[in-house]
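With one protein chain removed, the remaining protein chains of the complex are shown where they sit.
All chains are identified by letter, namely A and B, in their written order; residue positions are counted from 1 within each chain.
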């Protein structure tokens, strides 16, 4: 059997939509067929990892069992004690497989045997569950439900990243008919918007246009004192940025749409990011489920700890340190390469500069009108596109290959 | 009781945002970008300090802390 890529071809959509019909009818009648849903998910997961990717399937099973063991073990432990050492041990144990997978390419060309499609996204869900257990906001974890949450089919490969309690709230209830009809309407809309984004615009930008601009930029690699700075490179920057958006936003629309058909209101991932007025605003609009995860579980916690222990006198320094840590972790999460790390640092720098500017603007009562807002959008868009040029790894090819 | 909490919350928010919210008790402070993530953490710390509640960060769901009225309700719930 040939390996089967989520949302990659019409066959996947047709098969999944047909499989979901009984579930949709059930929800319309006020019933959620949980066992049927689990069965469909299992069949599709087997299809995704069957054939050429069977070793990924084995890695997935091992990974899921490991996370289940940690979460269930920690739940039991938390009823008896709450030591910081134990907390950090389970967190490290939970992210350990991801760390191995991300660090392996630094040492060898062979990908790690632990790797499988979607691992980095599953790790967010698992770690988040552990953190909430520590905080006490989560006291009981049902093992079977945890697996359903972790392996929720529409979002298994690349998010959006849902939260345990939010997911549980949707899953353990049945939406009212009125509400479910709204979900269906939104799902159909998103599905078709996703087709336009990913298979029309994304295809044009990524498959037709991008290789041409890339080729032309590589031809001019000797320009700009050997840095390869050419108009083609500028074109590459914009084409890649737009491609990244349409491809990923298209994918996210599919994931949200399919979730909604299943009566789960998975959070949105994008909200017109290129309309952002500044970098902070951008991160409230771009890959939102990721950036909110980082905000809530890295940034806020780092800030909280720094303030509580009064590490810095000045709260500006607290913010700056927290941003650096936040985006550095995000960079490493993308992969251990210089360009992902620089990408993280660049965004941290951009937010720090942005904060400085906002303070300056406040102090000096600078004008704020439609023209300055438009200018802010243009500047933000270009800064973001530049960061995506770093992110693309194209500079690595251009300079070092 | 509610009155006292409300006054404290308003004072904390005035400290952070420089604005008096006593007339805008139901305005969404995140949506209007009055409060950023940094301010949020400061607000949580101030609430803990001044009102003697313990707010776990993961308890902090933005939707439920988005207006002055909601904040007061949350604090009351945690004190109970």
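In this text, a residue touches a chain if its C-beta (ideal position, glycine included) is under 8 Å from a C-beta of that chain, and two chains touch if they have at least 3 such contacts.
Here, contacts and distances are computed from a predicted model.
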| item | value |
| --- | --- |
| Omitted chain (choose from "NADH-quinone oxidoreductase subunit I", "Response regulator", "Protein DltD" or "ABC transporter ATP-binding protein") - UniProt protein name | "Protein DltD" |
| Among the chains presented, those that the missing one touches | A |
| Residue among A:15, A:28, A:147 or A:328 that touches the chain left out of view | A:28 |
| Residue touching the undisplayed chain, where the options are A:177, A:275, A:308 or A:361 | A:177 |
| Selected residue (touches chain absent from view) among A:9, A:139, A:172 or A:185 | A:185 |
| Residues of chain A (touch criterion as defined above) contacting the omitted chain | 2, 28, 177, 181, 184-185, 188, 191-192 |
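Here is the rule we go by: only the chains that are shown with their structure count from here on.
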| item | value |
| --- | --- |
| Separation of mean Cα positions, chain B and chain A [Å, integer] | 29 |
| Contact set on chain B toward chain A in their complex | 36-38, 40-42, 44-45, 56-60 |
| Contacting residues of chain A [partner chain B, same complex] | 131-132, 135-137, 280, 295-297, 299-301, 303-304, 307-308, 315, 318-319, 322 |
